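In this view, the complex is presented without one of its protein chains, the others remaining in place.
Chain nomenclature is as follows: A and B, assigned in order of appearance, with residue numbering initiated at 1 for each chain independently.
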Amino acid sequence: MIDIIINITLLAFLAITSVAIVRMTNLFAIVMLFGIFSLLSAGLFVVMDAPDVAFTEAAVGAGISTVLMLATLALTRNRQKNPYKEAPHAHRPWLPLFVVGITGAVLVYGTWDIPRFGDPNSPAQTHVARYYLENALPETGVPNVVTAVLASYRGFDTLGEVAVVFTAGVAVLLLIGGRRPKQTLKQKDEGEQDET
Amino acid sequence: MDFFIGQYNYWVVIFLMMVGLYTVISRGNLIKKIIGLSIFQVSVFFLYISMGTVEGGAAPIITEGVKLYSNPLPHVLILTAIVVGVATTALALALVIRIKESYGTIEEDEIHKLDHSL
Partner (left out) sequence: MKPNLILHVVAKFLIPLIIIFALYVQFHGDFGPGGGFQAGVIFSAALILYALVFGLDAAEKIIPSHILRILASLGLVIYAGVGVVTLLLGGNYLDYTVLGSTQIAGQHLGILLVELGVGITVAAVMLIIFFSFAGRGRV
């Protein structure tokens, strides 16, 4: 019971934080709030019995991605007043709200058939998961089933994931790895000259 | 009440997903768009982990005297997805930095104006 109460409270906090992120216009505050969002989700992963995932989310979401976003903010801030202020948006919010409302309503309709949260007999629990839980220890000698599945049963999958991480690192190096070239700011008048 | 507790997780997941989607399509600032995308991403993580949770189950580390474990497969998928997610987010942020360096702005409207597109 206490699990469910913590679960509901943390999820409500997450929803509130996400709304605050959308409504704020100061990018610095938004990035800090996103760090809090990640920390809350790490706590929620612990409540849902996924310590490995919580570990990763706490280190990655609250640590590294916040640092990276702050570095980006420092590199992209305006030199004039309000360095971290987002520009006021010119559009009316009604069309995006309409699209989001329709999509959300369809998705909520889809949850009517989903097995309830924590159901031990739902289809997700009865197929391959049961095999892993019963055979991981005798077949690999590793008590942590997550590690056994990650490195042994689905080793090929993980190889692909590591390759993706490596490729992303190479791409970042190619994009911003070297020294900054001489200023080639695309000016407004320069654009107009191109037109004529 | 039972139905509410049973589906509450999925509804919050959908709410977070829609908040992320709204941020991506309605805001012009590129960094804010990326944060919206990350919120969307985290909501998908919650969807997977929620489906793997078993009531009264323990973390999937085999110990004596424990009968019921949560599903390890979603944990594996999401664990790798989080690390890949931060790597791809970093790539997106690198692109934003390059856009700032060559256009001088990260607001979508101003970039369109400079490009004479739209």
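Definition applied: a residue touches a chain if its C-beta (ideal position, glycine included) is under 8 Å from a C-beta of that chain, and two chains touch if they have at least 3 such contacts.
Just so you know, these numbers come straight off a predicted model, no measurement behind them.
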In the whole complex, of A:11, A:47 or A:146, the residue touching the missing chain would be A:146
Missing-partner contacts on chain B, residue numbers: 59, 61, 79-80, 82-83, 86-87, 90, 93-94, 97
Name, in rising order, the residues on chain A that touch the hidden chain in the full complex. 51-52, 55-56, 59-60, 63-64, 67-68, 71-72, 74-75, 139-144, 146-148, 150-152, 155-156, 158-159, 162-163, 165-166, 168-169, 172-173, 175-177, 180
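The rule is short, and it goes like this: only the chains that are shown with their structure count from here on.
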Please give the residue numbers of chain B that touch chain A in the complex, ascending. 2-3, 5-12, 14-23, 25-29, 31-32, 34-36, 38-39, 42, 45-46, 49-63, 68-76, 78-80, 82-91, 93-98, 100-104, 106-107, 109-110, 114-116
Sort out for me which residues of chain A touch chain B in the complex. 4, 7-8, 11-12, 14-15, 18-19, 21-22, 27, 30-31, 34, 37-38, 41, 44-45, 48-53, 56-57, 60-61, 64-65, 68-69, 72-73, 75-76, 86-87, 89-91, 93, 96-97, 99-101, 103-104, 107-108, 111-112, 114, 116-120, 122, 124-125, 128-129, 132-133, 136-137, 143-146, 149-150, 154, 157-158, 161, 164-165, 168-169, 171-172, 175-176, 180, 184-186, 188, 191, 195
